[in-house]
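Only one protein chain is missing from this complex, and each of the others stays in its spot.
Order of writing sets the labels: A and B. Residues in every chain begin at 1.
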Amino acid sequence: MKITLISRNSKDKFHFTWMTICLIIILFLPLLLGIGLYLKSKLLLDSTSVFDILFSKEWSPIEGKFGMLPFINSSLWVTIIAILIAGPICLFSAIHLTQYAKKSFLNFMHPIIDILSGIPSVVYGVWGILIIVPLVSKYIGPFFGKETTGYSILSGSIVLAVMITPFILNILIDIFQTIPKELQEASLSLGATKWQTIKKVILKKALPGIISAITLGISRAFGETMAVMMVVGNVTKLKYGVFQPGYPLPALIANNYGEMMSIPMYDSALMFAAFILFAIVLLFNFASRLLIIKYEREIK
Amino acid sequence: MRHLKIKQFEESFFRVIMFLSTLLIVLTLFLIIFTILYKGLPSLSWEMISQVPKGGFYFGKEGGILNAIIGSLYLSFGATIIAMIISLPVALFINIHLVKRKKLVNAIRFILDLLWGVPSIVYGAFGFAVMIYFGLRTSLLAGMITLTFLIIPIMIRSMDEVLKTIPIGLMEASLSLGSTRSETAYKIFFKQSLPGIITAILLSFGRAIGDAASVLFTTGYTDNIPTSISQPAATLPLSIFFQLTSPIPEVQNRAYASAIVLTFIILLISISSRFLFNKFNKHNIKS
Partner (left out) sequence: MDNDIKINIKDLNLFIGNKHILKNINISIPNKKLTVILGPSGCGKTTLLKTLNRLTDLYPEVKVKGNIFIDNEDILHTNKNITEIRKNMGLLSQQPYPLPMNIFRNVTYGLRISGRRNRKILKNRVEHYLKQVNLWDEVKDRLKDSASQLSIGQQQRLCLARGLAVDPEIILADEPTSALDPISSQTIENEFLTFNGNYTIIVVTHSLRQAKRIADYVIFMYLGEVIEQNSADEFFNNPKEEKTKEYLKGIFN
């Protein structure tokens, strides 16, 4: 009896130690990621100022010029247009699903959202090449009187919009569902119509939640790599426009991994691009998570 | 009266818009699946999923993508298992040992959520940097480690979401019977949340098998099936990507067929996780 108790306690100690080690590793991971990428990009940062890298247009690795403005610009454009497309659609759909639709319809939508969010990036890319790129070059472009190959900022944005839709929609549905029923009932019993209640009470109450859902969507879109890379053209041009090809940061990293070893600065520059991505995404995530926590506290 | 009519019109108008938004989302899913099937099915054959690429495969000649299928499975299994060894203890730890430290636990959850949001290309770049630092070459092992980083936050948070719904009364009951904390963790809480834990693992597996950006730098690519973890391996997403960049129509068609294979694997995982959840969900607590 005594012996088993001792062995049980040492087992308990062992588990405790292992659990603590695992936890500490995980908690240091963000720090490790940041430091690792920073150290790798230090070579570039020592020779060029951050300002020059971020705001210079000249990208010519052979000459040692690493201006990232075109890439940052592309990233911003693709992300903003994607959010402008996906945001309203998700918001409308979320209101429909949580306020008007029957419960059974919401249950029907859950697996659909799950499957959409499970489809791999590459498959979205394939679909983008097959449907969106021709759509843009044959219909949308000519409609606006522009000539385009279809491999453009707009195509990237549309594919990206489809990809982040399940992600944003899921959060929005959760947010609308946390709003207490009593609040709506109070408004309805004061003589407001359902639509007025939604406009004046529910949307107002959910606003911080909606903002953070959109922000999370932005950070998700900003880092998305494969699908965008497949349809966006990957050319840096001085001409800007939604029907022009673009070259976002993630695509820059992914496309050049093979050659970057031959020029040491190049390697460093790509790591710095990854560092920028990491920092921006972390910042957006940080802000929106804080907002969500605050929102949940207020609702309760 | 007119005012009321305008109001009613406004509501009807927005209801139509909202319904159309939902419809658009549903139709998009079906369009995606239809497109992939329509383009890929003609090229899908047994030969394609049972053979490795032969000479001239990338010029439209014989062979298949078995190397990529096996490579992806090896890679994802490996990463999922390593991630499990780390994630399960952490998820149990924060829900059992740290039950008294609410603020600390919330901080941990916050960090995990941040990690969840980090793009896979960043993990890829980081994994590459680590790989170079340790003098490793592109290999299954390097890919597994990178993927492990990517899926650990997903796995822990999904497990955690299930574990935190278990009432504290069950912990009290277990401790009162003389269990140690780790016995409570592995014998009681683990079993109680088994369906959710399986779902979390499958979810992470699905995420791992579909991800390309994180393994782009670290796993390499080969036409052979790897026989050890120090060899490079092909993955399905990358194989699709490479075939698609070819100008030869036969090769492109095979990319579409490969996309079917990948989508099918993902759907299979998603459906089986639902099935397993129901099958193992028998120890529910009544209240």
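The working rule: contacts are C-beta pairs under 8 Å (C-beta built on N, C-alpha and C of every residue); 3 or more make two chains touch, one makes a residue touch a chain.
Computed from a predicted structure; not experimentally measured.
Within the full complex, the chain left out of the display contacts the shown chains A, B. Across B:Ser174, B:Ser204, B:Thr218 or B:Thr235, the residue that sits in touch with the chain not pictured is B:Ser174. Taking the whole complex into account, chain B touches the unshown chain at residues 99-102, 167-180, 183, 187-188, 191-192, 194, 282-287.
Although one chain is not displayed, its contacts with chain A can still be listed: residues 1, 4-5, 8-9.
Heads up, the rule we're going with is that only the chains that are shown with their structure count from here on.
Contacts from chain A toward chain B in the complex involve residues 8-9, 11-12, 15-16, 18-20, 22-23, 25-27, 29-30, 33, 36-37, 40, 88-90, 92-93, 95-97, 100-101, 109, 111-116, 118-127, 129-131, 162, 165, 169, 193-196, 216, 219-220, 222-226, 230, 250, 253-254, 257, 270-271, 274, 277-278, 281-282, 284-286, 289, 293. For chain B in complex with chain A, the touching residues are 7, 10-11, 14-15, 17-22, 24-26, 28-29, 31-32, 35-36, 39, 86-87, 89-90, 92-94, 97, 108, 110-115, 117-126, 128-130, 149, 152-153, 156, 180-183, 185-186, 206, 209-213, 216-217, 237-238, 240-241, 244, 255-256, 259, 262-263, 266-267, 269-270, 274.
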